[in-house]
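Please read the structure below before turning to the comments.
Of the protein chains in this complex, one is absent; all others appear in place.
On to chain A.
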């Protein structure tokens, strides 16, 4: 079900050329008769059955009113409208007295718009004059008629309470009484033979279908969503959940945070909707900065909800997994997943669910041996242990991939092997803090120690070994590292031209040969520029030259921004951090100055990268000093 949704939504992310309706469905007079009969039946008797029926049909009725409105707007006069739809007046008249239609915000709006549609500014005949009079009369009655409450209002007038104030107070009192009833769960019953009043909950939720947008009912709706739900009879009406979900997603109402979380917990489709909306929003809005993305995720309430309910996380994660597979490791998707995971894990820590036992429940499909090693944050481990830890991780992943490749020969095992490697890679993406540490460590490593780290990063960027390219990718990775290391170690200018050129070549992939992700190399380059013990001017010059020649100025700026964000977030106030900040700022300035005079020859490389990765925001590196506060 989830994957299908993802496919549907994916197709909707395609440029909007299809799916535009060119004409509205034609008007069917029999349909009007159907709805008129319904409205008449609802008005006749006020029984639980008619109320149920009304709530059941409310959404479709609103769609029909919208259709009517569209058709009415296409006609030029009231006379024409009344001629085409003779039952229209009767129908609208009946709906005016149906509280379910008038309580609902959309229902009321559509109904009133239909009435205005029948009003003629300059009535041309008796029919139109009569229609005008009728409309004024109905509206006056709706707003001011007080037959039901005549005695009460007369009394209230003596107390100095106006009709509007009175209605509002009574409504609030009703909401308070209903809220009280919900609070009493059937566990508090002394006599177990007594029938519990939990059926009220279902009936109340049904009655709230037209009230989801009514501000006075918000507390009641919140109470309904958050009640313990221990009794079988205390289930919420599906129509209620659907109405709430659609009102929330079209932003007609605001719910309390906990109410939203409860809504998602009870209603799978509203949760899926929320996750897919988030994905859609983030992936179509590629211009946002890392900071903006983080805010967007926090505002969506999804990380918080995932932290509170394992089931919510499993659904969200499943959707992310499908997206990742469908987009074949798209960089934006990877980045989103990383950021989401980091928000989620932070919320989880806040709720103090730190026991390792819970990891298995949250990540049932991941290789169990990798769970704790990957999910433990670098800040929870002494810095000296990082290298060993990463070597271990690299080794484990390597073993996993080798098992998969062995299994390729034996057909039955291969799918399982593929699955395991994918899940390991998915988990690695979610725990990208280790990837960032790996990049940082590479800056200060000796040539002999690079192997495992380079392998890890190559795997991160190229999880599948299609066409057995991994061997050559590893070679290129080592080459890139060598070039960078020697470029930055050399303190004299002019810079070695051959090294520079080789690096640029590596960064500008040719379609014919299998290549290493330029983002991998770029990330490494930027980290070298920031952290290698070289003068600022020297580093800046190397960065500038390479970036300029390969046409990756924007991408490099992005990487620097992500790095800065990481530093800001997880800052510990050591002087080391300040120095790094200054360095990053200086490098950013260098890049901005270059931007005006960007090298047109490098645009080829630029375009190629964009085609591959849609966004150039890659995983960012963080200096270890800042990870100490990473909780």
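The rule is short, and it goes like this: contacts are C-beta pairs under 8 Å (C-beta built on N, C-alpha and C of every residue); 3 or more make two chains touch, one makes a residue touch a chain; residues count from 1.
The rule we apply is simple: contacts and distances are computed from a predicted model.
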Check your understanding: The chain that is not shown, which UniProt protein name from "GPI-anchor transamidase", "Fanconi anemia group F protein", "Calcineurin B homologous protein 1-like" or "NADH:ubiquinone reductase (H(+)-translocating)" does it carry?
Key -> "Fanconi anemia group F protein"
Revision key, fill the gap. From A:41, A:56 or A:171, the answer for touching the chain not displayed is A:171
**Study point:** Full-complex contact with the absent chain, from A:53, A:149 or A:405
**Key:** A:149
Revision key, fill the gap. Contact with the hidden chain, among A:108, A:184 or A:418, goes to A:108
Review point. Mind pulling the chain A residues that touch the left-out chain?
Key: 46, 48, 51, 99-100, 102-103, 105, 108-109, 112, 116, 119, 121, 133, 136, 139-140, 142-144, 149, 151-152, 154-164, 166-171, 173-175, 177-178, 200, 203-204, 207, 210-211, 214-217
